[in-house]
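Yeah, one chain of the complex is gone here, protein chain that is, but the others are all in their spots.
Let's turn to chain A:
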Amino acid sequence: MTALAPRLRARPRAAAGAATTFRYVVLIAGAIVMVTPFAYMVATSFQGQAYVLTLPPQFIPSHPTTANYTTALGAQNFALYFLNSAIVTIISTALSVLLSSMMAFAFARFRFRGREVIFRILLAGLTIPAVMLLIPQYILARDLHLLDSLTGLIFFYVAGSLSLNTFLLRGFLASVPAELDQAMQVDGATAWTRYWRLALPLAKPAIATATIFTFLNGWDEYPIALTLINNPDHSTLPLAIANYQGQNATQWGLVFAASLIAVIPVIIVFLVFQRYFVQGLTAGAVKG
């Protein structure tokens, strides 16, 4: 055993340099694979149509131009699509977080008949894949006169995000000691006061996580919008970009300029709230 000890200590030190090099080589190689497509997309978006798909590929455009961006931004409806996406995403996120935090509060702070059953039904929502519901949801939207309307999108986006958000928020609230809540109850505070003044501020990290995930899902959502929206005036960005590519099959510079403008809010949200992502994912992975 004593003879082993120095070797054990020496080996990590000798191998440390090689291990670090290996680590960085692999990480950088992987990062190149992840980033190259984006770099090529950015390059193409600054490329005139004549130079798109020229060989050899140009990562630094030989004839850089911002024409694609001015065309995309100036196109008759781009601002409208952006606005539609913003309206749908912001309202559905706010509503979903409000309603699911209310449900989470009820599940975490009350005992009542049917609690387990209702929670299980909500959880079942996690296993029902959204795309499978497209057909009946289309018919429901038609019957409720929600086809071709932003309200319809908001309605289904809220519904689709309730399960995960409630699950996330309930887990967080349940892990917060209930003493403060009971103290406020003794002082005669109403349930709404305890929810609004105590539970919501306490659950801030989980709320941030839920907000970000709901925002991203809404901003990127495609199948439901594709099914419910026919009138171009009510298109959201993903739908508009997909249609754009169909119509201007070869205008890649334009398609990517529009895509990049659409991606910017997402990247900002992600960079600003990065740490909440990790927290939220942990909650899902560890308790899931």
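Here is the rule we go by: a residue touches a chain if its C-beta (ideal position, glycine included) is under 8 Å from a C-beta of that chain, and two chains touch if they have at least 3 such contacts; residues count from 1.
FYI, contacts and distances are computed from a predicted model.
Peer 1: According to UniProt, what is the chain that's been left out of this complex called? Choose from "Transcriptional regulator", "Sugar ABC transporter permease", "Copper chaperone NosL" or "Glyoxalase".
Peer 2: UniProt lists the chain that is not shown as "Sugar ABC transporter permease".
Peer 1: If I consider the whole complex, including the chain that's not displayed, which of A:134, A:184 or A:208 touches that chain?
Peer 2: Of these options, the touching residue for the absent chain is A:134.
Peer 1: Extract the touching residues of chain A with respect to the undisplayed chain.
Peer 2: Here the touching residues of chain A are 4, 8, 23-24, 26-27, 30-31, 33-38, 40-41, 44, 53, 55-57, 99-100, 102-103, 105-106, 110-113, 115, 118, 121-122, 125, 127-140, 155-156, 158-160, 162-163, 166, 185, 191, 195, 216, 219-220, 222-223, 226-227, 238-239, 241-242, 245, 252, 255-256, 259, 262-263, 266-267, 270-271, 274, 277-278, 281-282, 284-286, 288.
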